[in-house]
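Got a structure here, written out as structure tokens. Questions coming.
Left out: one protein chain. Kept in place: all the others.
Moving on, here comes chain A:
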Amino acid sequence: MAIHNRDTFLSNLAANLGRPRRMDGVERPTYSVQPQYDVLNGYSTDDLISVLQEQCNVIHTDFIHTNRDGLSNVLMDTIARYEGKSIIASNDKRNQVYGLDDIYSRLDQELDVHIWDHSLGEANQRIAEQADVGISFSDITLAESATVTLLNNKDNGRSISLLPKTYIAIIPKDTLVPRMTQAAKQLHEADAQGVDVPSCVSFVSGPSNSADIEMNLIVGVHGPIKATYIVVD
């Protein structure tokens, strides 16, 4: 792919900085303070779940804590609460591990359940746009801000957590970390090791919202209007 006008542009910057252009050998300094590592430092996973639960209140997100046996009922209740008739879910390996494959086949008898299928191309987006509920797994869960990190890929489209009216995130307990610091570290280390990061990393904290009209909080603008997090032991 093409890069245009780079040399003149960057040489001009170096000239204004009063030194030759730097092409290599720049190291990040050790910064004098690192307060990001102090946040929720030493918290156990259960402590982090409590933090997550509390922050869910702030971001207008329903929080449910269950185990693998309870997941089926909790999920079906949540879909019913959202009056979900049509559902789109990611095609995640964890669907099988958590028994979601079975739940989806059962639900499909009464509802319209679509599992993301890249071979169908843009039809996936059209289905997501019409869906009442989108469901996907959190890859890294940030307790402090109640954020699910979605590493989007060909089986886990960005549309699933974006286009449907409501969104449900399944949060495996072992994905919990204190804050964004730990997620950024993972991504930084992947880059440093030459592993390609996903084409899209989405940090999602609850439903979409806006304060653009007279500073009133409006929950539900372009993305989902409601969201539920289900933490699974």
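We adopt the following convention: a contact is a pair of C-beta atoms (placed from the backbone, for glycine too) under 8 Å apart; a residue touches a chain by one contact, two chains touch by 3 or more; residues count from 1.
One rule holds for everything that comes next: contacts and distances are computed from a predicted model.
Asks: Would you mind picking the UniProt name of the chain not drawn here, from "Transketolase", "Amino acid/amide ABC transporter membrane protein 1 (HAAT family)", "RNA polymerase sigma factor SigK" or "Lactate utilization protein B"?
Replies: Going by UniProt, the chain not displayed is called "Lactate utilization protein B".
Asks: Just to verify: which one of A:Ile59, A:Met76 or A:Leu111 makes contact with the chain not shown?
Replies: A:Ile59
Asks: For the chain that's not shown, point to the residue among A:Asp46, A:Glu83 or A:Asp191 touching it.
Replies: A:Asp191
Asks: Write down which of A:Thr78, A:Asn152 or A:Thr166 is the residue touching the left-out chain.
Replies: Touches the omitted chain: A:Asn152.
Asks: Spell out the interface residues on chain A facing the chain that's missing from view.
Replies: 1-6, 8-14, 16-18, 21-24, 26, 28-29, 31-36, 38-39, 55, 58-59, 118, 121-122, 124-125, 129, 142, 144-145, 147, 152-154, 157-159, 162, 179-181, 183-185, 187-188, 191-192, 196-216, 218, 220-224
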